[in-house]
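Got a structure for you, written out below as structure tokens; questions coming shortly.
Then we have chain A:
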Amino acid sequence: MTRYSLLLGATALVLAPAAALAERGSSGHLNIIYWQAPSTLNPYLSGGTKEVESASLVLESLARFDDTGTMVPWLAEEIPTVDNGGVSEDLTSITWTIGDGITWSDGSDLTAADFVFTWEYCTHPEGGCAQASYFDGVTSVEAVDDGTVRVTFDAPTPFPYTAFVGSESPVIQAAQFADCLGARAPECTDANFGPIGTGPFVVDEFRPNDVIELSANENFRFPDRPYFATVTFKGGGDATAAARSVCETGEFDYAWNLQIDPTILSGMEAQGNCTVVTAFGTSVERLHMNQTNPDPSMGDMRSTVAGGPHPYLTDPIVGQAMSMAIDRALIVEIGYGAGGQATCNVLPAPEAYASTANDGCLVQDIEGANALLDEAGIVDSDGDGIREYEGTPMRVLFQTSTNAVRQDTQALIKQWWAEIGIDAELRNIDASVFFGGDPASPDTFQKFYADVEMYTNNFAGVDPQAYMANWLCSDIPGPDTQWQGANIQRFCDPAYDELVAEMAATADLEERGRIARLQNDMLVQSYSIIPLVHRGGVSAHASTIEGILMSDWDSELWNIMDWRRAE
Partner candidate 1 sequence: MFDIRGAKKLVEVKDLKMHFPIRSGLLQRVTGAVKAVDGISFDIYEGETLGLVGESGCGKSTCGRAVLRLYEPTSGSIILDGKEIAHAPFDKLRSLRPMMQMVFQDPQASLNPRMTVAGIIGEPLSEHSKMTGKERLERIYELMDAVGLNRDFANRYPHEFSGGQRQRIGIARALALNPKFIVCDEPIAALDVSIQAQVVNLLEELQDRLGLTYLFISHDLSMVRHIADRVVVMYLGKVAEIGPRDGLYEDPLHPYTQALLSAVPEPDPVSHDNANRTILEGDVPSPANPPKGCNFSTRCPRVMDICRQIDPEVREVKPGRFVACHLYNETTPETADNAAEPAEA
Partner candidate 2 sequence: MLTYTIRRLILAIPTLLFISFIIFLIVKLSPSDPTAGLPLTIPPEVREQIRQSLGVNDPILIQYFKWLKLMLWDEPLHLLEGWTGLNVAPDGARIISYQTRSPVMELIMQRMPQTLWVVGTSYIVGILIALPLGIISAYKQYSIFDQVGTFVSMVGFSVPTFFTGVLFIVIFAVNLGWFPSVYNTTHVVTDWPSFVVQVKQIIMPVMVLGLYNASQISRYMRASMLDNLNQDYVRTARAKGLNEKVVVLVHVLRNSMIPVVTVIALNIPAVFGGAIITEQVFKVNGIGQLLIIAIQGGDVPVVQTVSFIFAVLIVLFNLLADVLYGVLDPRIRYD
């Protein structure tokens, strides 16, 4: 399918007949509030969601993901595949054709050289590029001709849609950033705050951490879009205030990331001025069960492979009982509302990768959990209400970051676990320390000096290959790697490592789906990880705005050129 036909088709579908009559700027002014304000408009200098999404109004990439996670050609003529010859048979290169007649907002032509420059910019060793992982394994980006870009990888890459795909790795203009390579990147304040893009809007004024004023790009490739003439992108305040400004005072048209008490948000929505929209990506709030021994008496060997396995959490029966005791629906109701769904999978989406083998956990079963433990001979032998596992009382230290919803969840889980004879000591750590990754701090989630910890993780884009490779035996954090490594619960299974290798060599999407589901089931059924809630983005827009297709796979604002105000 070509870019034009797809977009026109989507537009026609969504916007109904009136769309055909609308013209550029006809909807007037759009007010967007992001309660965390963007600090720069160069997504390569800051990887934060707020920067990436605000920049997506200006900067674009070859392809974007729509609200279903399907790739849509954007600056490219079409999505290259092995079938259409865009991807080489050996899976080591991908060749993109740039759409005809696309210009930068300053009127100059978008050429393959801009893509080559973007790659050089982000991979410069002194630049500290925040999106460098999108260029992992890329050995070269070359301009075949002005309209064709070839990306070459150092190894067969079955999912080559990383560089220049999605809002995190957009193309920047070579002419504008030519003097900003490497260590000189911060000197280009004007360029970083007002990048020239190919997108529907151009930056009129940027105030870091405060506000962006944008207006429609006169040179935008679709003559009738964007429908909004100007946009104010305001930052600051908090999520409740942002929701209020859309749903109650009507000062703003779109508010992002409304992680607030679900009852408050639904109360606001009930007033009828706004519509709450959600999009589910891959974020899962989960419990990690430490497979190594975190006992403080171990000293430096705490929570390392060398320190030996955990006295009882490595037994799947224990994890299974702990999972069965949890009422995920209640956690969603209390803490997440529209922004959450109970899940039993580490990999809940996209649909092709979502397993259904574990859905039994969606119903709480405390009796079953107790029976399971009793049957396994894990009983309370000394009558203190706590079961003993081979003589070790089951008392777990349960840590997470400081956050009201997480503390509520902790308290609920503690109560349920108490009902199956497992005692939990709760602990919460300031998020900047917990996620800070300081190797000197004992309180990071990587060090995992606890039995159980809870947080959310996800992956960007739609391909789970790299994400599922997190649980390789070799990726376990430890002192030898400065506690780097993504295999937080220290899961290790040679069979799983084989699946990861198989995935890396498989290009067929259906086959990749099968492997991913297998990996998910293996992880979940080891009960080293207990998925709780599939978390989505929650946003709200004024009822008068049409055309919003919220996507968690890309920038929420990915299709802002189609947004319009109802008559």
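How were these picked? Simply put, all candidates are chains of the complex that A comes from, given by their letters.
The rule is simple: a contact is a pair of C-beta atoms (placed from the backbone, for glycine too) under 8 Å apart; a residue touches a chain by one contact, two chains touch by 3 or more; residues count from 1.
No experiment lies behind these values; they were computed from the predicted model shown.
Only one option in 1 or 2 touches chain A in this complex, and it is number 2. Residue ranges of chain A in contact with candidate 2, taken from their complex: 33, 37, 39-40, 42, 45-49, 125-133, 183, 185-187, 189, 192-193, 205, 207-211, 213, 232, 234-238, 241, 244-245, 248-249, 251-252, 431-433, 435-438, 441, 456-460, 484-486.
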